[in-house]
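Reading through the structure tokens given below for one structure.
Removed: one protein chain of the complex. Kept in place: all other protein chains.
The block that comes next holds subunit A.
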Amino acid sequence: MKIIIAVILFSGLGLVWIQKTDVIPTSVSQNKTLSNKPEFFVMEWREGMVLENKPTPFFIEVETMGNQNVDILVTAHDRPVLYTADICTPVCADGECRLMYITIYWNLLGAYAGYDKVEGQTLTKHDHVEFLKQDYEKLHHLLIDDNSILKRKKIDELVLKPKESELDGVDAIAGATIAEVKESVVDGALYSCYVAWNIAHGPIKAELQEYTTSNFDNKLKGYMLMSSEVDYQMYALNSLSESEYFDYKDRIVQIFKSGIPLVRTYIVQNLPKLFWESESLQRPFWESFAEVDINNRSLLLNHIQEAPIEVLLLLASNLELMTKNQLKLYLSAIENIAMTNPDINAQLLRFAESGKHTYAYIVAEFLEEME
């Protein structure tokens, strides 16, 4: 197997990634277990869980320090849960270097999951001042941000005041860009933050995802779909065949109700057509209308012409949740039954005459035109 390894080189203030191939790890991972939730962790942790380290073919090579192995953490039933690496790396600033020790965790898709301090080692800032509790928290928050400004800037661009013309990466301001860096990194520890972020979000991320993908089976698919982790849900949904949408329909409805807007959107946009042709399959999604965000209500309403009469009635009791354009869509769908269906008509009247709804006038005008 071809292994791609990222190496961090320190040269002055610069930090360079180099890809190497077919490098043999210089250290061997030791059998370890993880029985406590990492101190800084973004994922759910099941109490009592004990994870065992198993080696992977991946490692991160750190200049002058050799290779740092990446292990996979598995349950007693051999189910993969996390990837981890004990990192020891030099952090150099102004010609002075010191070592930083940190244990990083990645989820199965290579996203940063958390970190632990290494026993007996503390993280330090400029002039060897030790990290305070809030500094560790801040580092964690920085590492969570996969779209950090550190991603698109070289270290010297963050330290030296750049020329204005170089700061045109964003429709923002020179001053704000610097402020953004200050806001997100630990004060006095820019270099440590930069190094840690680039390890956590370096090429290893894609390699780990690829490793998981190559071992992706139905068991893992089910696990990810059942998970509350957003990127697991998205990854699993993306891998579903049309028939699996039916197999997992209850879970999909559940995610639609409780998930973040982005995942809901994916669901409603990618549901197989058959869902919209079946009253019973589409109904649970409509029943979530009041609970989901505005964007997803709009996406549901794109299917209003396929909705059964019960759904039209259900929506009639939710008129106050609709935006102006959503209301217009709804009204166009009930045009033919607005005056003949007494329940819907009553709801329209109730809404139009309530006197407190922003868009009551739209329904009032609609009823006026119907008469």
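General observations
Note that in this section contacts are C-beta pairs under 8 Å (C-beta built on N, C-alpha and C of every residue); 3 or more make two chains touch, one makes a residue touch a chain; residues count from 1.
One rule holds in what follows: contacts and distances are computed from a predicted model.
A chain of the complex is left out here; the name its UniProt entry carries, from "Zinc finger SWIM domain protein", "ATP phosphoribosyltransferase regulatory subunit", "ABC transporter ATP-binding protein" or "FAD dependent oxidoreductase", is "FAD dependent oxidoreductase".
Only one of A:N69, A:Q282 or A:Q326 touches the chain withheld from this view, namely A:Q326. Residue in contact with the omitted chain (choice from A:N147, A:S214, A:S280 or A:N336): A:N147. Note that of A:L99, A:L132 or A:I260, the residue touching the chain absent from this view is A:I260. As for the chain not pictured, it touches subunit A at residues 146-147, 151-152, 164-165, 167-176, 234, 238, 260-262, 265-266, 269-270, 293-295, 297-299, 323-326, 356-362, 365.
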